[in-house]
Every structure is written in C-alpha cells, then in structure tokens.
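This report refers to the structure that appears directly beneath it.
Note that this complex is displayed minus one protein chain, with the remaining chains in position.
Let's turn to subunit A:
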Amino acid sequence: MEARESGAAFKKETVFKLLSLYFKDDKTKVSSDAIVLMAEMLKIFVKEAAIRASKQAHTEDCDCVQVEHFEKILPQLLLDF
C-alpha cells in the first residue's frame, strides 16, 4: 500500500503548543497518546478540506483549486467536525 508515502505530519510539539495556547487553565496537560491522536485529527481535517475543495474545483471544470472552491465546501466541513 502507499501508506508510507504520506510522510507529512504535524509535529508533536506543534500540536501541543497549539492546544495549550487555548487552554483556559494553566494546569491542563495533554497525554502523549492524545497528542498523537490530535495530530491525526488535524491531518484528516486538512486533507478532508483539500480533497473536498479539489472535488469542487473538478465539478466546476477547473484545474486549479481556488479560494472560492474552498469557501463552498467550508460550511459542511465545519459541521462534519
């Protein structure tokens, strides 16, 4: 399978800093498993956004995915997450 071709991923430290930026309580910590899972969640979010936008562009017979294609799929994307 081409599972290993997807080498891109969010770094654990980035994910941790992203989350702790919005924590209201300073004492809140994150387990390492949770960080790995959140990195997966964010990866799926980005890929879902990209794939849906590219499908929208394809529906409109465009080779290049523009912001307007992304804007059209954005509401459903946010509802699905």
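Quick note on the criterion: contacts are C-beta pairs under 8 Å (C-beta built on N, C-alpha and C of every residue); 3 or more make two chains touch, one makes a residue touch a chain; residues count from 1.
Here is the rule we go by: contacts and distances are computed from a predicted model.
Hidden chain, UniProt protein name from the list "Trafficking protein particle complex subunit 2-like protein", "Cell cycle control protein", "Centromere protein S" or "Protein O-mannosyl-transferase 2": "Centromere protein S". Seen across the whole complex, the unshown chain contacts subunit A at 5-6, 8-11, 14, 17-25, 27-31, 33-34, 36-38, 40-47, 49-51, 53-55, 57-58, 63-67, 69-71, 74, 78-81.
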